[in-house]
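Here the complex is missing one protein chain, while the rest keep their positions.
We just call them A, B and C in the order they show up, numbering each chain from 1.
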Amino acid sequence: MNITLKLFASLGTFLPPGAARNAIELDVKNGATIGDVLTQHCVPREICHLILVNGIFAPPAIADSKQLIEGDTLAVWPPVAGG
Amino acid sequence: MQMALVIDPGKCTGCKQCELACSYVKEGEFNPAKSRIRVFDFHQDARFVPYTCTQCDDAWCQKACPVDAITTNEWGVKEVHDDLCVGCKVCTIACPFGTINFNASTGKVMKCDECGGDPACVKACPTEAIVYMDVEQAGFDKMRAWAAKTDAAAGTATAH
Amino acid sequence: MGWTGQVMRVNLTEGTCTPEALNMEWAGEYLGQRGLASKYLCEEMDPRIDPLSPDNMMIFATGPLTGTCASTGGRFSVITKGALTGAIACSNSGGYWGAELKFAGWDMIILEGKASSPVYLCIIDDKVELLDASDIWGKSVWDTDAWIKTRHQDPQMHISAIGIAGENGVLYAGIVNDLHRAAGRSGVGAVMGSKNLKAIAVRGTGGVKVDDFLAFMTATTAAKKVLAGNAVTGEGLPTYGTQVLMNIINESGALPTRNNRDVQFEDVHDISAEAMAAPSGKDGKPNLQTNQACFSCTIACGRISKVNEEHYTVQNKPEYWHASGGLEYEAAWALGAAVGVKDLDALTYANFICNEQGIDPISFGSTLAAAMEMYEDGVITDKETGGLALEFGSAQALTTAVELTGKAEGFGKELGMGSKRLCDKYGRPELSMTVKGQEFPAYDPRGIQGMGLGYATANRGGCHLRSYTVASEILGIPEKTDPLVTDGKPGLVKAFQDATAAVDSSGLCIFTTFAWTMEDIAPQIDADLPGDWSVDRLLEVGERIWNLERQFNLQAGFTAKDDTLPKRLLNDAAKTGPAKGLVAGLDKMLPEYYELRGWTKEGVPTSETLSRLAL
Partner (left out) sequence: MHHVILGAGPAGVIAADNLRKHDANANITIIGDEDEPPYSRMAIPYLLAGQIGEEGTYLRQDKGHYKNHGIDVKRVRAGAVDPKNKSITLEDGSDVAYDRLLLATGASAIRPPVEGLDLPGVHNCWTMADARAILERADKGDDVVLMGAGFIGSIILEALVKRGVKLVVVEMEDRMVPRMMDETAGAMLKRWCEDKGVRVLTGTQIKGIAESRDGLDVALSSGKSLPARLVVVAAGVASNIGFLKGSGIDTDAGVKVDGFLRTSAPDVYAAGDVAQARDMSTGEFSVLAIQPVAADHGRIAALNMAGHETPHKGSLNMNVLATIGLVTSSFGAWEGVKGGTSARMCDDNAYRYLRLEFDGDRLAGAQAVGLTDHIGIARGLIQTKLRLGRWKDILMTSPERLAEAYVATSQGIAPV
């Protein structure tokens, strides 16, 4: 299935070649979890602080159980803030 | 082992924690105007430069003092003795780096003395822009090079 | 203690500068800065006065931690009746100016009346005098800064000034200190301009002492460790600045785009922190040059940027080739997504102009967005704009408009009125994205519900900084709440409002609260000041301040009807993103909020509440 992976701020360095604007479309196996995608791209889990799936917050604790579906956008940030 | 303050302006954010720590330790209050270290703010060049005494070997300030009020301690640090300083300010014009300054409220001069081996500015710096390290280590030569250049220009190469 | 105990009262009409003792009783009840100065304002001024008349007072106030080594302890606020809103205004700024005022020996500067000709206030320790500013009237903040330092031969002076926007009566003119830190909001710069006061220059060589140095050093050192150890304040903010929010808020479907018609911006990446840090331009260097700290701040989130020298905005203007204050999130939103512009250099240039001429970029961008929508609708035409095509997405329109606004030339004069007056003038009040006359910034309440209540009830008008529930709703600080629901938000908003009022009165920066709780803050204040300063006392002070400000606004003529949001947010659902189909649920939150506050259904504090808070 196809998903979009977006890695921001310091996580941007973990994006595979071909990524643009901090995003890349990926073909992942059906039923892949958030954790699967992150592991596949060697993203250190301990700094995955803010995880949004289609803009909706996914607590890091459910990353390994939450399965993605076709067309999902997974966006991840390290600990950041602003205002 | 001789220790020295080594400054990396590339890491400085301009927060002035060093000035606050210095003035607290030396003056008992937060007062950047009386800090022995000053952060220069080159706003248009996106650069902040902490600046203080390099404790030159053959110190201009010390040589110029008419009353022997500046001495070198066992670590090579030049110290001002307030009880002897008369406030003539000759050292302030003699130091080509401008790092010994007149303190109008005490009538004496003030300069960095590395806090007796435990510099407060180093502890206060949040980004390790100021570190205290063995002079033999890399990085120090660069700092001294500037001092040597000044010496050479005056034709008074320092005797090591 | 952290106070010098001295206040300078300047009567601009009479040309007098009279020192007086700080009211320590009030300081005990209102802490300092925002709270304490508001108390002075409420005690001494009729809230019904015209903000641009000589009757308005303006107070530059520090907090008890300003000038100390407490991390971020360098802030000050400008308190007055806002030119833009007519509500109580408190604009908070960092940089070095506030601490310098303390070092000069002054806790606050109270300004009254109006000078007969342009003046600047020059404070060199205990020497305070009004000096002729006719040579700098008409000059930018940047030129004023240089002129004053040269005039007094002291590069270590710190200057807080208005640019030409404040002189020209731009209603959202701000006051800029240290070249790019600003008391930006609510039109405090317009008030300053109306008083013929160009600048306040300060040089202080005195010291600040605290009540108990040993306890203070222990408390501040521990608190600094918390900031350094926290991933947000220790790494995220210094590296990416507040601008890292751009993609987060867009992903969350809460990025107000094209005058809040949309909640996501398709070109968001081009104006984000990630874009600022990416190589660009002919030299391959990024827009972002470095980060900068304000006085005493161990976070250092400030952005120092450069505009690409080949960009159309500056290609023939080498005077803009240097580095200066770069885009913060709200500015990048206002000059970018709000008007649909994706040209980062254009945004950076517009931001430079805002700093240089003393313009609040939030209000400017939002006002321009409303104008663009009216231009699109044909309500405003080339006839009014003088041929300037105010099209969404046009960088040229943005950069020309910001220049014209400062100068109050052509259509810039209209833009300088602010969104509310502009939309009223052209018969489209519903297009003004304002609360109490002030443009709210970069968070669409349909996607972050708590912010809707925050905007509606903010005492200085539409504002994100009075209760930044984004921290909880999006970033999970101190704990995660769902941004799409209204449940629990009244309590959350009240808690943020009260705590923020206390922090804003202390001399600290609100950004510390990404890592600090009140448990980290209270010991620092406690060691700084005489008496016991507990978390409970601070929160009570915060609530007292909130109610005092509310009282001012009620007396100034505001009512519960003003605690509302633009109809677009209440009636038109978000079109995309997680909030798709949602409107701002203000009606579900406001009554509960009033109740939690101890206010009547009409939004008036009950006598019980007032007496509980000793008001």
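Keep this in mind: a residue touches a chain if its C-beta (ideal position, glycine included) is under 8 Å from a C-beta of that chain, and two chains touch if they have at least 3 such contacts.
This one's a predicted model, so the numbers in the text were calculated from it and none came from an experiment.
Peer 1: Out of all the chains shown, which come into contact with the hidden one?
Peer 2: The chain that is not shown touches these displayed chains: B, C.
Peer 1: Among the options C:Ser116, C:Thr150 or C:Thr381, which residue touches the chain absent from this view?
Peer 2: Hidden-chain contact among the options goes to C:Thr150.
Peer 1: Which of these, B:Cys22, B:Val77 or B:Cys95, touches the one chain of the complex that we don't see?
Peer 2: Of the listed residues, the one touching the omitted chain is B:Cys95.
Peer 1: Determine and list the chain C residues touching the chain excluded from the picture.
Peer 2: Touch with the absent chain occurs at residues 124, 146, 149-156, 318, 321-322.
Peer 1: Can you list where chain B touches the absent chain?
Peer 2: So the residues of chain B touching the unseen chain are 9, 38, 40, 42, 44-45, 47, 49, 51, 58, 60, 63-64, 66-69, 84, 86-102, 104, 107, 146, 149-150, 153-157, 159.
Note that only the chains that are shown with their structure count from here on.
Peer 1: How many angstrom lie between the CA centroids of chain A and chain C, rounded to a whole number?
Peer 2: 34
Peer 1: Would you kindly tell me how far, in whole Å, the mean C-alpha position of chain C lies from that of chain B?
Peer 2: One centre to the other, that is 38 Å.
Peer 1: Would you give the residues of chain A that are in contact with at least 2 other chains, written as numbers and ranges?
Peer 2: none
Peer 1: Counting only residues that touch at least 2 other chains, which ones in chain B make the list?
Peer 2: none
Peer 1: Across the complex, what residues on chain C touch chain B?
Peer 2: Checking each residue of chain C against chain B gives 67-69, 96, 99, 103, 156, 179, 204-210, 213, 217, 224, 228, 238, 289-298, 300, 304, 306, 322-324.
Peer 1: In the complex of these two chains, what residues of chain C are touching chain A?
Peer 2: Against chain A, chain C makes touches at 230-233, 235-237, 239-245, 247-248, 251-253, 269-270, 273-274, 301, 328-329, 464-465, 468, 470-471, 474-477, 480, 482-483, 510-511, 514, 577-578.
Peer 1: Quick one: in the complex, what on chain B touches chain C?
Peer 2: 13-17, 20-21, 23-24, 27-34, 43-48, 124, 126-127
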